[in-house]
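Right, I'll just put the structure down here and ask away after.
The complex appears here minus one protein chain, its other protein chains still in place.
In this document, chain identifiers A and B correspond to the written order of the chains, with residue numbering beginning at 1 in each.
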Amino acid sequence: MIFASHTPFGRFARQFLESKIAVGAFLVVVLILIVAILAPFIAPQDPYNQATLSLLDARRAPGHVGSGGYSHWLGTDAQGRDLFSAILYGLRISLKMGLLAGAIGLAIGATLGILAAYIGGRVEAVIMRIVDLQLSFPPILLALVLVALLGQGETQLIAALIAAQYAYFARTAFGAASAERSKDYIEAANATPLSQVRIVFRHLLPNCMPPLIVVATVQVANSIALEATLSFLGLGLPVTEPSLGMLISNGFPYMMSGRYWISVYPGFALIILIVSINLVGDQVRDQLNPRLRR
Amino acid sequence: MSDAFLSLDTISKRFSPKITLGDRIALKLGASVDTRSVHAVEQVSLTVRKGETLGLVGESGCGKSTLGRIAAGILEPTEGNATLENKPLMEEGRKATLRVQTVFQDPFASLDPRMRIGDIIAEGPIVHGLTTKNEAPSYVKGWMERVGLDPSFVDRYPHQFSGGQRQRVAIARALAMQPDLLICDEPVASLDVSIQAQIINVFLKLREELKITCVFISHDLGVIRHVSNRVAVMYLGRIVEIGETETVYQNPKHPYTQALLDSVPKLVLEDDTLVEFTAISGEIPSPLDPPKGCSFNPRCDHVMERCLREVPGLIPVDGEQEAACFLNQKEETE
Partner (left out) sequence: MTEPILEVTDLCTHFFTQDGVVKAVDGVSFSLKPGQILGLVGESGSGKTVTGFSLLGLVDPPGRIVSGSVKLAGEDMAKLSQKQLRQLRGRRISMVFQDPMMTLNPVLTVGEQIDLAIRAHNKMNKTQARELATAALTRVGIPDAETRLDSYPHEFSGGMRQRVAVAIAMIHSPDIIVADEPTTALDVSIQAQILHEMRNLARESGTALIWISHDLATVSSLAERLMVMYAGKIVEEGPTAAVLRNPRHPYTQGLLNSLPAMAEPGHPLQQISGSTPSLLALPPGCPFAQRCPNAQSACEEEVPLVQEGESAYRCHFPIGGTA
């Protein structure tokens, strides 16, 4: 057995391995991650180096052997860019945005939620009412407004994504921490006594992680989708860093003229990525949800 | 009393419902919002002497656990003082002493599920300088052996243990802090009978070895009789009777104590005897709305007119035995 069954992680991993779909999805996510990280070494072309592009290769169908001497397996776009290479780089950017926004959103949201639950009273009221207010807005609207206010750029976009997502983490962390806080082991820690900081970070936080991890996987997928939407609408990253959303958007005018591949293949890449992350997230949620536990 | 070790002086604890903004609006609009507070503990004075075990017994909702938490220094009384050798148990809302430690009822909830047994036992002692990080393994090993746990289990997680073993871990955690006073809050209530006996034996053995003072809280009259030198019976937030355990059990002076002792099922070893179940009539009143006068008056067989008006205080009956019932006073005055 690879995973020892006596650690909480080992038990979790063993159960995870039993779901074929989840393991498949997990492998796809890992594969995409590897491919995205190694994109400069795998991609036949640097899609953003204007010098390597040739307009002669523009809008070629999949399988066309271009002027570079290699076959464009997924075709080329309007600038003669190899789509396979563009998708690899696009995945890289999408993943980076999703993971960064997810991680920072988790840190901010979890801190706020746990503090609200642990301190209670006024602090809880203020934090949670703001969070509730924000949860009542559609995240896309909030992100749009923020991008309009902050302007375009990578930092601004991440800020907008975080602002649109952190409330979910805060709400989840608050719920988990409120439940854990009233448990006897927290009272036992107070009865020793241990310091407040120690109780929050050594006892409360680790026990609030399971639901937060579930939300984190879903929110990474949501961030990627949200970023793609913004990019599709032209409000995302600058043209020098085209993400999957922008690739889809670029190919959109050619859809009707039969050059489907320019939009469709980046679209497939986006769907596979989001669906895989969500499948992994579903399994994690099922395993961590005590109601569904066998 | 001069020999008081732990002293609880006219302690009251009320839990008021949180009035949220929503409730306030609802009140303004004329809705009825329950703003009554729960009187969990009412005017309890109690001393525990060095080296003795005081049993605290009562039914659910009588306030014994709340009183235990006040004695453990983890709950601040609304009124009154809780002191250990004249030093307050709490300061600024935080526990201010290491000399009191607690064993909780549910060993499945009182151990952090994400920590290894060794870390659970060692955490407090390391933080408070009772041992060092380097010496912790042997320190933990010593305590595990004392409570009857195999020291090789030190790296296991709580879920790998049975309820009885977990309760041993909880006892080791509390004792590793080297307390002078141990509060046991229903430590055997969630255990099977045969395991319960094991834990009681561990408790008896360590109490002897460490010469530790204890407050033992339980709803089980049999367990209390077995472990405690003195017993305090609680009903609806008040102590209704207190005294030497055997005296109280053999000659209860409060009608509630009498009825409670009568209603405990006893082992029947004769054939064809039809045991009469003697129940206390009625229900335990809500602590939100305790009856006027003596709180036992709606269920008491001996209720007098005076019981409906006045709250009886603890009246000395016989030596150390005290009972909060006017019946005892009448005998004396006549």
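The rule is short, and it goes like this: a residue touches a chain if its C-beta (ideal position, glycine included) is under 8 Å from a C-beta of that chain, and two chains touch if they have at least 3 such contacts.
Everything numeric in this text was worked out from a predicted model, so none of it was measured.
Q: Just to verify: which one of B:Glu79, B:Asp192 or B:Glu209 makes contact with the chain not shown?
A: B:Asp192
Q: Touching the left-out chain: which of B:Ile70, B:Met177 or B:Leu260?
A: If we include the chain that is not displayed, B:Leu260 is the one touching it.
Q: Can you tell me which of B:Ala72, B:Met115, B:Val140 or B:Val223 touches the chain that was removed from the display?
A: Selected residue, touching the omitted chain: B:Val223.
Q: What residue numbers in chain B mark contact with the hidden partner chain?
A: Against the left-out chain, chain B lists 59-60, 162, 164-165, 192-198, 200-201, 204-205, 219-223, 225-227, 245-246, 259-260, 263-273, 275, 277-280, 283-284.
Please note the rule applied: only the chains that are shown with their structure count from here on.
Q: Can you check how far apart chain A and chain B are, centre to centre, with Cα atoms defining each centre and the answer in Å?
A: 50
Q: Residue numbers of chain A touching chain B in their complex, please.
A: 6-8, 125, 183-185, 187-195, 198, 202-203, 206-207
Q: Which stretch or stretches of chain B touch chain A in the complex?
A: 21, 72-74, 94-95, 98, 101-102, 104-106, 109-115, 123-124, 127-128, 156-157, 159-160, 170, 173, 177
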